[in-house]
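Let me begin by handing over the structure; questions about it come next.
Excluded from the complex is one protein chain; the other protein chains are retained at their positions.
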Amino acid sequence: MNKRLLALLSVLVIASMALAACGTPATEAPAPEPTEAATDAPTEAPAPAAFECTDAIGCVTVAPGDPIHIAYALTVSGATASLGDDSRGAIEIAIADRGGELLGHPIELSGEDTLCNAEGGQAAGTKISADPTIVGVIGTNCSSEARAAMPLISQAGMVMISPSNTNPDLTNPDHPDAHPGYFRTAHNDLFQGRIAAEFAYNELGVRSVATIHDGSPYAESLQKVFADVFRELGGTVTAQEAINVGDTDMGPVLTTIAAGAPELIYYPIFEPEVALVTSKAKEISGLENAILMGADAGFSDTFPEAAGSAAVGMYLSGPYVDVNNPAYGEFLAKWADQIGGVPPSGFHAHAYDATNMLLNAIEQVAVVDADGTVHIPRQALRDALYGLSGFAGLTGNLTCDANGDCATGEALGVFQLSQAEVDGAWPPPVFWQP
Amino acid sequence: MQSLKRFSWTDVFMWVVGAALLTLIVVGSYLTLQQGKYTTVQWFDLAVFGLAQGSVYALIALGYTLVYGILRMINFAHSEIFMSGAYIGFFVATSMQRSGFLRENPVLGIVFIFLTAMTTSAILAILLERIAYRPLRGAPRLVPLITAIGASFFLQYTFRGLFGTQNRAYPEIDFIRGAIPLFGSFQIQKIQLIVIIAAALMMAALAFFVQYTKTGKAMRAVSEDKSVAALMGIDVDKIIVRTFVIGASLAGAAGVLYCFMFRIVTFYMGFIPGLKAFTAAVLGGIGNPPGAMLGGLFLGIFESLGPTLFLDGLGIPAPYQLKDVIAFTMLVMILIFRPTGILGERLSKTKA
Partner (left out) sequence: MSTQNRFDWLKAVQLGAIAGITGILISLVGMLQQFDSRDIIAGSLSMGWTMLFLTVIVASYFSAAHQPSKLLSIAASFVTGLVFGFVMCLLTYAVDTFDLRQTLVNASPALVKILTFEDGVPTGLVELVVTVTIAGVVGGVIYILPQRIRKAVSLGLTVMVFLGLMQQIIQVTLSNFPQVNSATAWMFGRGTQKGLSFNGAIVVFLVVTLSNLFWESNATKVNSQIQKMPENRQRSLRILGYGLLLLVVLYLPVLLGLYLTEVVNVTGLFILMGLGLNIVVGFAGLLDLGYVAFYAIGAYTVGVLTSVSGQLSTAFEWNFWWALPVCIFVCVMAGIVLGIPVLNMRGDYLAIVTLGFGEIIRILALSDFLKPHIGGSQGIVSIPPPDFFGVLLNKPQTLYYLIVAGCLLALFVSQRLRDSRLGRSWKAMREDEDVAQAMGINLVATKLLAFATGAAFSGLSGTILAIKLGTIYPHSFALLISINVLSLIIVGGMGSIPGVFIGGLLLAGLPELLREFSEYRLLIYGALLVVMMQVRPEGFWPEETHKREFHENEQVPTQEAA
């Protein structure tokens, strides 16, 4: 027995030595501020009630030293991983911009993977709503996730700002899937589809179009709005085709479209399919002169590079980003520095704006006690976001309406790609604005 | 087959379903052709797309079928081996493009891309066989299958972690771009021609290898009966590794060809072609290399022509979306009437 005890003790000594060895440098070295602040914090319970929460759906109280907790619910694995990575990087940059702190508290970002389907959205929504310390959520990427997640998050009193949901239902007050506390910086399909159709009909003067979607709710809904508005304006829609995510050979579908001889093809689909359609379209007999047009799903600098010279002259509808605005260039520089490379998809600016909106709103409504305790009234936070107007973001001036749409059609633009973008310049110049 | 003959109601059901589908195909094709929406040139283009796509499927399918013939296992991770070749090819191609080498010596450069991609894929396959599959020799059939699925996830997400999620594009190589005019207004894209010819050459080389070389004969012996082959002095483990290497090299080459055609590389790109190639292997008769080739071409052409030919005339919206439905329905139809694929499997009965 003694021998065993000795052995056990020796393991513990060595193990603790090992722990100490890796522990010491970490505490000696200038560790990131949040950790520092947290260790210094007094450990007593939340401050007594100098502040009384009168908010209709409650308050979040953050004791001195505790973090202000926000979450993300993004799709960071599977085929849509680039979307989630794109948004997450932007959120991290927005937090880093403030030195990781808000009102003297560290900002904690916890995240859930939502997989771009309803189950993922529900699981992430449940997990987030179970944690009462979370103030707000940045997410989701796909509208299907939001449908399942939002009832839970809304009920928990939190706010959620989506960088890339575009389904009209989510902010349609008559629809059961619209919930209070939901906002988005992405454009409702109704705006973007209409503007794209008006641009095609009035500005380009085309009278016949074809559309392609990829079976994602986003693209399907956008092309439908586009086609409906285009018909309404008096044009003809020769075909509404579809491909599957993961398809590579776009020849057959484009040949089918070529049979209707449309003047313009509108395909608001994601990478990589959008690049495959673009590069193939010019090779199809009958489509040599067709005008190509995509949407913000293809609005990223990897797209023209992947599509090659076929992308020259193509139009993309998307958020209006002022090229002369140095903020976007700065953002890209920060990305290259902190995350590396370039943003992998087209919604990073939306996510960056969403995060800043949330953090600003928290700052605006928070009540700070003398000892540094922060109280965040939840309904007031929602109201602050609903009342947001003229927020100067990377995606233009954002003004939230009463349904939670923060990106109204005014901040949209149509861009035209040229050889410069194919060679790596980004973003393209704005061609037209409504 | 005969064992079930007396339960004729299932046969009747199948014949009825088969006849209904056949009628649908015939009526659909007739209506499409009658409408005359598509010119002959367009039909020709569709067939060529299909042939090129099918050649790539066939190259990948050979890897499935060779491994299946010897180990009786579905190597689900084969699609990731295909992806790895494409990825490494991308890095080689971009660096050569940046240095201008690819523009000056396109042929040499392209050969070099192929060699590196094939080598990478082969090394990965050797590692996979050694680490994941070899300890499972003799385990029941489903155990290596699950291992292969696990390995597939592992490789996919390792590549994602290493190289990131963004889509990357092969450089535009002028040498392989443009179209070659044939007679009349018929023309063929250079790259499609290259893919078809390269795939045909590789498949011919493989057929020769399996038929006439010593290793090829040993491979056939091992696939007939492992223990007897071992008694004949064949090093079974070595032959299995070689089979993996051959299959992986073909997949690596297929990866590069695929990216010459479509240019885009992602960590996720192996999944769907891998699935299609596996379908092709089964369609042709799994374990049977000529079957895999035939299955690949057949599948490629059906996917390309099928939706337009069969469904367009029936007034079905967005027929191209249903191309996989057509492909899989064809598979089911063929397997119903030829339960071991088009050319039949080349496996000894004892192991079935």
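Residue numbering begins at 1 within each chain, and the chains themselves are lettered A and B in the order written.
Please note the rule applied: a contact is a pair of C-beta atoms (placed from the backbone, for glycine too) under 8 Å apart; a residue touches a chain by one contact, two chains touch by 3 or more.
No experiment lies behind these values; they were computed from the predicted model shown.
Checked against the hidden chain, the listed residues A:98, A:127 or A:207 yield one contact partner: A:127.
Annotation: of A:83, A:209, A:242 or A:365, A:242 touches the absent chain (contact as defined above).
Summary of contacts with the chain left out: across B:79, B:304 or B:321, the touching residue is B:321.
Residues of subunit A in touch with the missing chain: 4, 7-8, 10-11, 14-15, 17-19, 21-23, 25-27, 29-32, 34-35, 37-39, 41, 43, 65-67, 76-77, 81, 84-85, 106, 108, 110-113, 116-119, 122-124, 126-127, 129-132, 144, 147-148, 151, 169, 176-177, 213, 215-217, 220-221, 240, 242, 244, 340-341. Subunit B meets the missing chain through residues 1, 3-4, 7, 10, 13-14, 17, 68, 74, 91, 131-132, 135-144, 146-147, 149-158, 160-164, 275, 278-279, 282, 286, 316-318, 321-322, 324-325, 327-329, 331-332, 335-336, 339-341, 352.
Operating definition for what follows: only the chains that are shown with their structure count from here on.
Work out the mean CA point of subunit A and of subunit B, and you get 36 Å between them.
The part of subunit B that touches subunit A in the complex is made up of residues 37-38, 41-42, 45-46, 49-50, 52-53, 157, 160, 164-169, 172, 179, 185, 189, 258, 261-264, 266, 268, 271-273, 303-305, 307-308, 312, 317-321, 323-324. Those residues of subunit A that touch subunit B in the shared complex are 77-79, 81-82, 85, 215, 240-244, 246-249, 251-253, 255-256, 258-259, 271-272, 275-276, 279, 283-286, 302, 305-306, 308-309, 340-342, 344-345.
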